[in-house]
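Of the protein chains in this complex, all but one are displayed in their positions.
Labels for the chains are A, B and C, by order of writing; each one numbers its residues from 1.
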Amino acid sequence: MSGPGFTPEQMMTVAAARALTSDDVCFVGIGAPSSACNVARLTHAPGITLIYESGTIGAAPKVLPLSIGDGELCETAVTTVSVPEMFRYWLQGGRITVGFLSAAQLDRYGNINTTVIGDYHHPKTRLPGGGGAPEIATSCGEVFITMKQSLRGMVEKIDFFTSFGHGDGGDARAKLGISTKGPTLLVTDLAVWKPDPETKEFMVTSLHPGVTGDAVQATCGWKVKFADRLEETAPPSGLELATLRDLKARSDHD
Amino acid sequence: MSGPGFTPEQMMTVAAARALTSDDVCFVGIGAPSSACNVARLTHAPGITLIYESGTIGAAPKVLPLSIGDGELCETAVTTVSVPEMFRYWLQGGRITVGFLSAAQLDRYGNINTTVIGDYHHPKTRLPGGGGAPEIATSCGEVFITMKQSLRGMVEKIDFFTSFGHGDGGDARAKLGISTKGPTLLVTDLAVWKPDPETKEFMVTSLHPGVTGDAVQATCGWKVKFADRLEETAPPSGLELATLRDLKARSDHD
Amino acid sequence: MVKFCSLAEALAENLFDGDSVAFEGFTHLIPHAAAHEAIRQGRQELTLIRMTPDLVYDQMVGMGMAKKLIFSYLGNPGVGLLRRCRDAIENCHPRAVEIEEHSHAGMANAYEAGAAGLPLAVFRGYRGAGLTEVNPNIRSVTCPFTGETLAAVPALRPDVTFIHAQKANRKGDVLVEGIVGIQKEAVLAAKRAVVTVEEVVEDFADVHPNCCVLPQWTIRAIAVVPGGAHPSYAHGYYARDNATYLEWDHIAADRESFRAWMKIHVLDAKPEVFASRVGHLRRAA
Partner (left out) sequence: MVKFCSLAEALAENLFDGDSVAFEGFTHLIPHAAAHEAIRQGRQELTLIRMTPDLVYDQMVGMGMAKKLIFSYLGNPGVGLLRRCRDAIENCHPRAVEIEEHSHAGMANAYEAGAAGLPLAVFRGYRGAGLTEVNPNIRSVTCPFTGETLAAVPALRPDVTFIHAQKANRKGDVLVEGIVGIQKEAVLAAKRAVVTVEEVVEDFADVHPNCCVLPQWTIRAIAVVPGGAHPSYAHGYYARDNATYLEWDHIAADRESFRAWMKIHVLDAKPEVFASRVGHLRRAA
């Protein structure tokens, strides 16, 4: 590693972690979301409750799980419930403050596709599909999205609405009878984005250290809006970085 | 005790017990049903599964419980589930072969009232109500009824339909979309009754030892029909009676 | 955030006049101590929700605290009728009480729907049952796949639920075991939940991962009241006091004997008395 002493992916994970508090109850996906949630738990948010859709409530893994149902999650959880109970009492019941989602394709309004590239019935690439995402997107208090930027991933128009963000913007959620906030944060490897309060279009509010606005635009398929007061993301602290590296080092998946 | 060496109530319990087999899965009510089911389990039907609506599946109490949720039931059960699961997966799921019901008022078609005497909104006597009975009556494979005969209890017309038997007879159940058999057996302290295959009216098929048809009619509020081939109920065997007495002796409720 | 405090404080801060409230427990773990505290604090105009109202609601109705009862079995289990509830319904004494009556399946599904954040529960029930004619909250939906008509009842969402449980850990997570009944659903369906427990332990390290545990962030207040379920029982702690259930039939039979009993055993008593009531019911270790 050269330059700043951390990778863009580490910056992404740490920036996402910072958005979480000890009062949050998070529905955690695998990958960057799981890393971010556990970094938060092990640094500034020790009271955070992590819920994995396999049924583990209050998991406190020492090792980052490869899947959402690794044994480590159950062994460290406050309790482990059945999958129907998870989706009925805990997610649909409105007990989750933050849901984390990733995207294969994302549009400017936080709508997500992880289902197909191309036509649904004749796909160019069949992706895994939604899993828990369609209801995570509507039942969690708010949704945080993490993804690496790319022209293929951040697109003008997604091929399939796996999970609903802000639709075509504005009050699209309310019109569908959805009472939760939807996507309120997008953290990429280059920047932090938040939705415009009116239009709900994601705009860059903070650039990661050393990243330019041009670099963000060059890896985003829509015309990027930048906040009037653009900040620079604080680099990962020594503790944040050490915590993340320790977690990864203990998680020997390959 | 004088005469035959057993009471009418013991005869009732034993006659009900005999209708059960090792393959049955019974939804057990408290009182005579619980006694009958446990006598069956301890004599000719050791494989029978007893389910109490408190959530205990496969209970094998040594002591007759006073309530449907005594500790003895949970301690001896194969598993104990929540009440919603009991009513959704086990009762509504169609896994119960026999449901036992008692009645404050019963009509000739096996319709039961345990809700009110008099008008519902201005009752003469407010009874406990249905509890599990409305769905036991429709979700169990068949229903056995036990009660002591009396003019007050066995009536021409019940004041309230707590649970549906055969309605006004014939195919009344099918007309309501109910696919289970409903009441197929009534055991009183005087006789065994079964529904006429066509009209579904309960008729006496067997008189308990020493009981006359007149005695049955004298304690029944409707004109009693008797089967052409009227049998005499076999008296309780030594084993049946000893088993019942042992159960009662161990169940020191007063 | 959950708060450990006295029962008096937990009740004062969470149950208000006019609330809909569930004191739940299906035969097992009935929160008698909490109900007695509500009686001592004199709450009024309550909507009392419970599948099996039994003694505690007989007492609260007899004291005139209830404007409405939502229930599915209004009996003294294994004994008979609830005589104070009868007096209220039949004779409006000490006051008239509105009733909303369901079957167990209806109530269980309605709590489940409340816990699940749904507005209604859908199930196969009430066919041919007279309750459909006297309870306007029993309606129906049609299955869009099969055309079958199914029963629908509104979700139960109490303002506050009280339960009694075996134990809490120091963080405030609560363990319920044995006949778990409807307690998890009643807690998760409520806006606020208060739990009395037999004891507080350091942690739940030795608890099976699939046990019924309510995380601390689902509960407002925890009060330690040993014996707090008496004459109901706490699996692993003490047995059901069947004699008291039988005795209640006589106490509640008469308005005067009822009030005399309530004065001595509830109004002039404290939660601490429950520990002594279960002394003879504890198992030999």
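One rule holds in what follows: a contact is a pair of C-beta atoms (placed from the backbone, for glycine too) under 8 Å apart; a residue touches a chain by one contact, two chains touch by 3 or more.
Since the model is a prediction, treat every value here as computed from it, not as a measurement.
Considering the complete complex, the chain that is not shown touches A, B, C.
Residue A:Gly129 is the one among A:Gly5, A:Gly47 or A:Gly129 that touches the chain missing from this view. Among A:Gln92, A:Ser150, A:Thr199 or A:Gln217, only A:Gln92 touches the chain left out of the display. The residue from C:Val180, C:Ile219, C:Ala234 or C:Leu281 that touches the chain not shown here is C:Val180. Interface with the hidden chain, as seen from chain A, comprises residues 30-31, 53-56, 65-71, 73-74, 80-84, 86-88, 91-92, 115, 120-121, 123-135, 137-139, 160-164, 167, 172-173, 176-178, 253-254.
Mapped onto chain C, the interface with the missing chain covers residues 116-120, 122-124, 137, 139-146, 148, 150, 152, 154, 177-178, 180, 208-212, 235. Touch with the hidden chain on the side of chain B covers residues 25, 49, 57-58, 74-75, 77-81, 88-89, 92-95, 139.
Throughout what follows, only the chains that are shown with their structure count from here on.
Innermost chain of the displayed assembly, by C-alpha centre distance to the whole-protein C-alpha centre, is C.
In this assembly, A is the chain whose CA centroid lies farthest from the centroid of chain C.
Between the Cα centres of chain B and chain C there is a gap of 28 Å. Averaging Cα coordinates per chain places chain A and chain C 41 Å apart. If you average the Cα atoms of chain A and of chain B, the two centres end up 57 Å apart. In chain C, the residues that reach two or more other chains under the touch definition are 112, 184-185, 212. Among all residues of chain A, none touch two or more other chains.
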